[in-house]
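Excluded from the complex is one protein chain; the other protein chains are retained at their positions.
Naming follows writing order (A, B and C), and every chain is counted from residue 1.
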Amino acid sequence: MDIKGYLLPFAGALAVFLVAFLLFDMAIMNMQGLSLIFYK
Amino acid sequence: MRQFLSVIVFSLLTIGFFAGYSNFGIPQIEPAPPPKEEKLDLGSMTMDQFIAVGEKLFSGKGTCTLCHNNLGRAPLLDTIGEVAQQRLKDPRYKGEATNIEEYLIESLVKPSAFVVAGFGKKGTNDAESPMPDVSGGSIRLDEAEITAVVAYLQDSSGAEVTVEIPKDLGKKKEGGEEADVAEAEPREAISDPEKLIAMFTCDACHMINGVGGEIGPDLSKIGALRNRDYLRRSILDPNADIAEGFEPDQMPEGMGEQLYVSELEVLVSFLAGLK
Amino acid sequence: MNGPRSRKTGRTVKTGLLLVTFGFVVALVAFALSGFDQLGAIAAEQEVAADAAAASPYGPAPKLTAADYPSIAGINSRVAVWIFAQLHLWFAAFVLAVPIFVFIIEAIGMRTRDKRYDDMAYEFIKVSITAYSLTAVLGGALLFSLILFYPHLFTYLSTIFKESMIYYALLFFAESAALYIYYYGWHWLQGGFKKWVHLTLGLVLNAVGTTLMLLANSWLTFMMSPAGVDAAGVFSGDAWAAIHNFLWNPINIHRFVANIAYGGSIVGAYAAFKFLTATTKQERAHYDWMGYNANFIAICALLPLPFAGYYLAAEIYAYSQQMGITLMGGIFAWLFIIQAVLIGTLFLSANYYLWCGMGRSDGAKRYTKYIKYIAIVLVGAFLVWFTPHTLVLTNEELKALGGPYHKYLGPLGIMPAKNTAVNVMIIFTALSFMFYRRANKIATVSWVNAGNAIQVALYTAGIANILFLGIYHGYFTNTVYKVAASIPQVLTTLIVIVGSITLDSFIYRGGKQVGPLHWGRIPGRAQYALFLLAVSFTWLMGLMGYIRSGIRQHWHVVDIMRDASPDAFTPTLGYAANVVSVAAIIFMAMVIFVFWIAQVSGNKTLPAGYWKE
Partner (left out) sequence: MKIPRLLQAVLVLAGVYYGFIIVFDILLDAVIPSSLLAMYMFFVVAGVFMVFTYDEDQTRELVAPIKALVEDPSKRIWRNIVFAVVPLVAGAGAYMQMQPSFEAPLELRTIHPAPPTTAKIFGKRVNLLKLENPYRKFEKEDPEKFRELVEEGAIVYIQNCQYCHGDKLDGKGPYAAGLNPTPLNFQDVGTIAQLQESYLFWRIATGGPGLPKEAAPWISSMPVWQDFLKEDEIWKVILYLYDYTGHHPRSWESE
């Protein structure tokens, strides 16, 4: 397995994406997300 | 042609599969038939239907929900069955009812018999109720309708429904209540604006010369703000113009049928003179 | 070579034009008649609603009895209106959608200067042109049956929508004009400025067509979420308020997207049939290519469709909980299991077509080994998606389980599991498409390994996030989050798809082709996948149309105008499915006719010795 060319970018990108998605979820679940389908 | 036929067969099989699955793969639940509409024929009505009529009157023609709602304009009636029992024993009670049914009917036609503390007309120290007599004025429920409302009130507040469905609706009782008299023979035209206002209970909602309710706009200085045409239109067609800050559909319609032309002009002149 | 052919097509189309005109004369006459009818209705109701009629020029919604519904022996009026409406809708969806992607394909052709696109766009529009007159004829039939069987409903709707109905009629003429110029002017308006004029015409055609759809949508959404009228149904006079009712835009979005997917699938079926009956290699290649493009359009529109549907359902819930519960939790709950089967079929057949299509490329071998994993995930997600909430159990199983709830399969029956499954299914369909795209390409950029790694990471993270949202919010938090979590799920899916396609286009910038694509090198089975797509789509639209209309239950106009006809009951799902199936078969027969007409215009018979020389 090509460690430098494949595994490193994979691990790095995976970490970045996971964190980004998590932040994204939190942002949506906590603020405006609910008002998209619920009228208060 | 062979291709054509096999495509047709394929498509039919697909549709057949979907139809078959919908028919045999899932439970066939037969939905309940549409609910029966309440009949206006009182003779063959069940109590539930009669109560439903009362409910409709309560929020519709009776205009009760204008005030008896959770905005605090009038007491809520969700526990009236229980409460009525206590009212009859209350020293402030001035009426003649002896049971819940009578009390409710009395409250509808003589609202001042008992005024819940804090809900009296302003300045009367809870001696007088701002509620109009529902058998007269612009609401004008007939006897059967009042009975239906009472049935609904008893039902919805958890009290036992004691009223009976009136059987002889067609004939009016003789020498009976105000409402019947009013409909039976034409009344004299009234030329006193104060009397008209009292009769149609305008002050239940409108402040006139410092007295009255706050559901409708204050009319104490209305003559300075609006011309006669506007006032006339507002009486005849209340939703034509809605004053800022007020809701549409609050004021009863149909004043035009109940006022004589001369009375309308008396009212308009009176209002136009309020400056 | 186009001379005699288009003259013959011309004759058919002129017949079509005549039919359209006839349909509209019928519509206008009916409309005028309904005016008289309306006067009569008002007169009859004057006693009942004297004051309301005096206060407003519009009467309240009539209160009907079973006697107000004319009946014709041997004809079930609801089924008649139902089938005509459904047929009209299918054709309308098709003829509105085709110009949308014809416009796009023509624009692509103009940009790439590849004449094949232009020819394909022309062939698409040619297919739709006979369908267009059928749409009008069926619209007239629908109108007729409505006036005949539900005169009071029609009268009431036309008092409210009279202006928009007139604009609708006028717009239909504009639509016809635009379509005919667009179609017949195709070969005339070629090259340079003329081509731009032609493209603009296409834009006008689409604008008019979409406006038509929006108007018609407002009538039906008014029946679901009436606006601009009071509780008794007295119209305020504000036509825009009635048009712009609560469910109008959700339906508009849903129908717009669905129409495109549907149009793509029907054209795909056409191409598939032409492919199967093609005699030459070139023809096969051409129709393979056409089928591929039609399928591509259908899939592109299919991917966002579940989201549009979810939005629509959420809005129905927001408008009326009663309607929402009827839709999802009540008698219609089982319908969504049927829907799950159908949508699963759509996804599976679309994927199958893509996999078969990989045989066109010599480089596909590098990716085919992954297909079985995609299939496992797709089928797995599909099984989750269609596991019902209420299991059908034999008594023995009931005993063995100790109750009607299944410990492990029960949790799969509720919404979060299904949302998760459908998102996974969409992502893997996108993955299938990525493999197809890559099959014939070799990347030449230096960072290709890292790029691939990032791609895989994006998919992994996206799927992990969807699973996390579905499992955590679906089973461990409050219900309100359960529903709300579907929004980040959907957005994650979209991010993964858009992100990976963008990344891919960078990786393959300046890449090499493995070899020429062998258009036409695809098994006949794949064409059946296209038929399956078209048939399932048709049937699904019918079913969902039924539920959209069915949740009104015994109301013509919800809470305002009651349906008092003997057919006001809500039928069982099997009954509805049978009506939809019959309608679908009639529709298929008509579509075959349309395709046959498009083909017959190219046939020529030389009648020896018939004409005097």
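Operating definition for what follows: contacts are C-beta pairs under 8 Å (C-beta built on N, C-alpha and C of every residue); 3 or more make two chains touch, one makes a residue touch a chain.
As the structure is a prediction and not an experimental result, all values here were calculated from the model.
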Among B:E101, B:D155, B:D203 or B:E263, which residue is in contact with the omitted chain in the full complex? B:D155
Out of B:I29, B:V116 or B:A144, point to the residue that touches the absent chain in the complete complex. B:I29
Sort through C:V79, C:L393 or C:L491 and give me the one touching the missing partner chain. C:L393
Which positions on subunit B touch the chain that was left off? 25, 27-32, 51, 55, 155-160
Touching residues on subunit C - with respect to the absent chain: 321-322, 325-326, 329-331, 333, 344, 348, 351-352, 355-356, 358-359, 368, 371-372, 375-376, 378-379, 382-383, 386-411, 413-414, 475, 477-480, 484, 523, 525-526
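Criterion: only the chains that are shown with their structure count from here on.
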Based only on mean CA positions, could you tell me how far subunit B sits from subunit C in angstrom? 46
Taking each chain's centre as its mean C-alpha position, how far apart are subunit A and subunit B in Å? 56
Using mean C-alpha positions as chain centres, tell me how far subunit A is from subunit C in Å, no decimals. 32
When you check subunit C against every other chain, which residues touch at least two of them? none
Can you name the residues of subunit B that touch subunit C in the complex? 3-4, 7-8, 10-12, 14-16, 18-19, 21-24, 26-31, 33-35, 37, 237, 249, 253-254, 257
Using the touch definition up top, name the residues of subunit A that touch subunit C in the complex. 2, 5-14, 16-18, 20-22, 24-25, 28-29, 33-34, 36-39
Interface with subunit A, subunit C side, in the complex: residues 311, 314, 318, 449-450, 452-454, 456-458, 460-462, 464-465, 468-469, 473, 480-481, 483-485, 487-488, 491-492
